[in-house]
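Shown here: the complex without one of its protein chains, the others still in place.
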Amino acid sequence: MSLTLEELSSILKATLHGDPATLIEGVATLGNAAPGRLSFFSNRRYRTYLKETRASAVILAEGDREECPVATLVMDNPYLGYAQAATLLNPEPVAAPGIHASASVHAGAHVDSSAHIGANTVISAGARIGANCYIGPGSVILEDTTVDEQCWLSANVTLCREVHIGKRVRLHPGVVIGADGFGIANDGEAWVKVPQLGSVIIGDDVEIGANTSVDRGALEDTVLEQGVKLDNLVQVGHNVHIGAHTAVAGCVAIAGSAHIGKRCTIGGAAAIGGHLEIADDVHLTATSSVPNSISKAGVYSSGVPIQENKVWRRNVIRMLHLEDMAKRIKALERKLK
Amino acid sequence: MSLTLEELSSILKATLHGDPATLIEGVATLGNAAPGRLSFFSNRRYRTYLKETRASAVILAEGDREECPVATLVMDNPYLGYAQAATLLNPEPVAAPGIHASASVHAGAHVDSSAHIGANTVISAGARIGANCYIGPGSVILEDTTVDEQCWLSANVTLCREVHIGKRVRLHPGVVIGADGFGIANDGEAWVKVPQLGSVIIGDDVEIGANTSVDRGALEDTVLEQGVKLDNLVQVGHNVHIGAHTAVAGCVAIAGSAHIGKRCTIGGAAAIGGHLEIADDVHLTATSSVPNSISKAGVYSSGVPIQENKVWRRNVIRMLHLEDMAKRIKALERKLK
Partner (left out) sequence: MSLTLEELSSILKATLHGDPATLIEGVATLGNAAPGRLSFFSNRRYRTYLKETRASAVILAEGDREECPVATLVMDNPYLGYAQAATLLNPEPVAAPGIHASASVHAGAHVDSSAHIGANTVISAGARIGANCYIGPGSVILEDTTVDEQCWLSANVTLCREVHIGKRVRLHPGVVIGADGFGIANDGEAWVKVPQLGSVIIGDDVEIGANTSVDRGALEDTVLEQGVKLDNLVQVGHNVHIGAHTAVAGCVAIAGSAHIGKRCTIGGAAAIGGHLEIADDVHLTATSSVPNSISKAGVYSSGVPIQENKVWRRNVIRMLHLEDMAKRIKALERKLK
């Protein structure tokens, strides 16, 4: 796919400085771009690459235009413009409709005739696959689960029984939706399983990364609202509710019944406790640990960065005796009064 | 499935207050229950829902009976009663015995005639599948592995060669049992693999959550004793031993050769070091980091909760200079003596 700068500036609603007829055939980083490529500049730390770029054009903000030696597409949000241009220039291959000979599709399943059902997939009784879906090799869709139109399941994805996937949902390999939540009651000696009777509802335009798992609800449903984005190896416990357009980075653990607001961003390796509420527009930096509700939008953090091991060894001992330090300060203050 | 309150009170050994003939057809939360439903009350924070519930009956403790507007089943442990009642009222579907046409069962494998072997499964040479097992679609059971009776493998489960699974074990999608442990020796330049020659022994009534991995032992075996419950995305290193009825929440990392006692509970995202011993009845709260052995039963914790980012930024700098703070306090104390 190729586009002229004129076409791109019109689609992106960007102001073009340069030859409108220049043909763009793809995207590249500032440092690696050859002529015919489009790049973008949004991180000041790559300024030296901007000055020397051989790209045919660069998407950037007005304030950075001076430093660019080639044609520019000026936008307030160059990274967004790049995302849109890269999508246009790299259309995804469209898989042919039909069911691969090696797929096991139950007679009681419904598969839209426009859907692609890959090799060695399993579609169980009562499952429904919508129009233009791509169900990649090795994926398993269990009983009575519904997948709405235009979904893309990469490969080896597992959808457990009776879960509901919205439109244009993208699921990467190893994703598990609807496994039982961790519900156990103690009878004084052993754990007794609490049946997990709820479902999972995945909204439109959700994307979920490799090996992430989203558990089914215990009694009510686990819900990911529209536009939620989960990275890889994220754990979403039963009855969790994640508001629209919240983005969760890799290796985050979200305990059961947490209710996370809309438009939040959760940094990598954060841990969110159960039965708590996080307001809309909360931003948690990486490794944040959240044991209680957050009622106010804002940026929150926890975690202690590394030090040289021998320095850390001395500091960490003090961390374990802070209560004592505090008391000694108080005693000193009393003496000096 | 439906039961009268009389039947339920007899099975649960609960004291019934209300009409014994009332028919219960299912369970629901206090807030969502319609007539014909049974609910439970065990968390004081849901008291307002109790007062307004439309459930036909509620399982609760004697002390909460006054506040309940409907019939009650009184028990010391209402959550346990709920687990038992919900299990009775929602019997799992029983899969028909037999081997799906698309399954690859090696001629040298033994599959009990009462077992259900799902679509696109692989059962390798020497594997043994016991009576009434359910092996869900896409699961792979490698050479010489044994699965005892009444096990349930959801879908896309992988059991590596020569591991041993007890009775009534439940494994969720993406579970990997018996992959090689992380054994490497350095030859001064590169890492040399240490063969992982041990096995994994999974006891009866163990349940393991989605995408959790339990590595095989290096020389001896990795062991999960009976009744152990692991949540999703847990890592169990080689030679780990987990005592009976210990429960491990999601995203916990357990390093090799850790020996964890019986009846422990490990909170989510905790990290347990290798070659250490944790006593019976130890309870670790979420995000606990355990670098050394714990010899005494009790509740242990670590981790620092979030603060507003700008407050955290100031505090975290201090954390990196605690040794200095401690010395300054000592100097002040000396001056004031």
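Letters A and B mark the chains in the order given here, with residues in each chain numbered from 1 onward.
Here is the rule we go by: a residue touches a chain if its C-beta (ideal position, glycine included) is under 8 Å from a C-beta of that chain, and two chains touch if they have at least 3 such contacts.
Keep in mind the model is a prediction, meaning the values are calculated, not measured.
Participant: Which of these touches the unseen chain: A:Glu6, A:Glu25, A:Glu207 or A:Glu220?
Facilitator: A:Glu207
Participant: Consider the whole complex, including the chain that is not shown, and state which of B:Asn211, B:Gln226 or B:Thr246 touches that chain.
Facilitator: B:Asn211
Participant: Give the residue, chosen from A:His17, A:His100 or A:His283, that touches the chain omitted from the document.
Facilitator: Considering all chains, including the one not shown, the answer is A:His100.
Participant: Name every residue on subunit B in touch with the hidden partner chain.
Facilitator: Answer for subunit B: residues 102, 104, 120-122, 124, 138, 140, 142, 156, 158, 160, 174, 176, 179-180, 182-195, 197, 211, 213, 215, 219-220, 233, 235, 237, 251, 253, 255, 271, 273, 275, 284-285, 288-292, 294, 298-305, 307, 311, 314-315, 318-319, 322, 325, 328-329, 332, 335-336 touch the chain left out.
Participant: Please give every residue of subunit A in contact with the chain that is not shown.
Facilitator: 27-29, 32, 45, 77, 79-80, 82-84, 86-87, 90, 100, 102, 118-120, 136-138, 154-156, 170, 172-174, 205, 207, 209-211, 227, 229, 231-233, 245, 247, 249-251, 268-269, 286-287, 303-310, 312-313, 316, 319-323, 325-326, 329, 332-333, 336
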